[in-house]
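All protein chains but one are shown in place.
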Amino acid sequence: MVTITIDGKQIKTEEGQNVLQVALDNGINIPHLCYHENLSFYGGCRLCLVEVTKANRTRLTASCTYPALEGITVETNTENVKKARRLVMEMILPMAPDSPKLQALASELGITEPRFHYEDPDGCINCGLCVRACEELVSANAITLANRGDTRSIEPPFQEEPLACIGCAACLYVCPTDCIKMEEKGNERRIVRWERKLEMKTCANCKRHFMPLAQIEFAMHKVREPLDAGWFDNCPDCR
Amino acid sequence: MDTRQIDTVIEKYGANPSETIGILMDVQEKESYLPKEVLEHISNKLGVPVTHLYRIATFYEALSLKPTGRHQIHVCMGTACHVRGAQKILDKLERDLGIKAGETTPDLEIGLKTVNCVGACALGPLAVLDGEYHGSINTTKANKLLKKLGRKVEETEETETE
Partner (left out) sequence: MRRLNSAAELEDLRKEVLAKRDPQRPCVTVCAGTGCQAYASQNVYNAFKEEIASRGLTGKVDLRGTGCHGFCEQGPLVVILPSEICYRRVQPEDASEIISDTVLENKVIDRLLYVDPVSNEKIVKESDIPFYKHQERIVFGQNRFIDPHNIEDYLALGGYRALAKALTEMTPEQVLEEVKKANLRGRGGGGFPAGEKWEVTRNAPEKKKYVIVNADEGDPGAYMDRSLLEGNPHCVLEGLMIGAYAIGSDEGFVYVRQEYPLAVQNLTAAIKQARELGLIGKNIFGTSFSFDVTIQRGAGAFVSGESSALMSAIEGRVGEPRPKHIPTAIKGIWDKPSNLNNVETFANVPFIIDRGADWFRSIGNENSKGTKIFSLVGKVNNTGLVEVPMGITLRKIIFDIGGGIRGGKKFKAVQTGGPSGGCIPEEYLDTEVDFDRLTELGSMMGSGGMIVMDEDNCMVDVAKYFMNFLKDESCGKCTTCREGTKRIYEILDGMTKGEGKEGDIELLEDLSWVTVNASLCALGGTAPNPVTGTLRYFRDEYEKHIKDKNCPAKVCKGLITYTIDQEKCTGCGRCQKNCPEDVVEGELKSPMTINTERCIRCGVCLDVCRFDAVLVE
């Protein structure tokens, strides 16, 4: 265990735990977009900036990638932090101007009209949460980060329908801007952003289309102990 | 796709996933680009998800997912070349070939690319045609290059004035 100070508050925590999580666990709010406690940290959005003082040296750094080390002091709301966050948000908002979550964050930071614009924003802010969810939680590896620099994007390989996608919707669930949409019609599910079409299993009892076949196959393949052949005949409610 | 050739490369690197970048570069040299089937094959052989290979292939300058031209013109855009007017040369080649840097002519004959510095700064501005360096390039020399590649150019009647 180590002791760190966040906004004057002394906190005991496990060494190496990231500063953002420590703050959140202790009721100190730091805005963040690319961090999720169940996924590896990434440090891409740069919104969770704080000022960390270690060995008399103070600098701005992303709190989600900074480890709790004995004796460090963290300030989450200095003038520099606020200025930097405002500028960061001013860069992020134009990528997803219609996102209610982003709009709220921006107005909290005092941004009324960002000075930058995108012609045709598609709502993705390159936070990479969907990719990490797909890879780390689901291990389907259906989508990936691609390219570099200002052409950086998130896409299925070859920009084609990702057959590795099982339609589990984890990506949609973690997306902070809701730019990944899902549609269901009859026994077909579509993950719109990846142009993935999946046939759904129909519950033998209630006739509800409850899960993509691909997901069932994936689950059967992944579980260690074989499931009853009939396990997926019924939806969870009717099982 | 000749899988045997690709397997030879993979074996050369002991099918070691940490040699992925080297493997992709060597395969690209053989195939001239990295088609989808090739990446899928390598993915199976190395046990690396195709998403990882795709990410690497789109990240690095030397790797390409699209067919590259039979001939490659690389225009050096290093600082030394820039201050001596490399942009003009690139603009000209783009105009004359009707493609942008990074593209290949529709007949797959000529690929045009920029490189950030080929490390021959004393010769700038510089273009590299199929690995051969052409230094101190100007409008007239660029015309010569294009002619060498069988392209019609509106050219000056004489050659260089140097």
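Order of writing sets the labels: A and B. Residues in every chain begin at 1.
Simple rule for what comes next: contacts are C-beta pairs under 8 Å (C-beta built on N, C-alpha and C of every residue); 3 or more make two chains touch, one makes a residue touch a chain.
Because the structure is predicted, anything quoted here is derived from the model rather than measured.
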Practice problem: Taking the whole complex into account, name the chains on display that the unshown chain touches. | Solution: A, B
Exercise. Taking the full complex into account, find the residue in B:47, B:119 or B:150 that is in contact with the omitted chain.
Key: B:119
Quiz prompt | Touch criterion as defined above, residue of A:5, A:65, A:103 or A:234 at the omitted chain | solution = A:65
Practice problem: With the full complex in mind, choose from B:39, B:77, B:110 or B:149 the residue touching the hidden chain. | Solution: B:77
Self-check item: Touching residues (missing chain, whole complex) on subunit B
Solution: 16-22, 24-25, 52, 55-56, 59-63, 77-80, 82-85, 88, 91-92, 95-96, 115-124, 126, 131-135, 138-140, 154-157, 161
Practice problem: Pick out the residues on subunit A that sit against the missing chain. | Solution: 42-47, 49, 59-60, 62, 65-67, 69, 80, 83-84, 87-88, 91-92, 115-116, 125-126, 128, 145, 147-152
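Note that only the chains that are shown with their structure count from here on.
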Quiz prompt | Euclidean distance of C-alpha centroids - subunit A vs subunit B, Å | solution = 36
Quiz item: Taking the complex as given, what residues does subunit A use to touch subunit B?
Solution: 135, 141-148, 157-158, 160, 164
Quiz item: Which of the residues in subunit B come into contact with subunit A in the complex?
Solution: 36, 39, 49-55, 58-59, 65
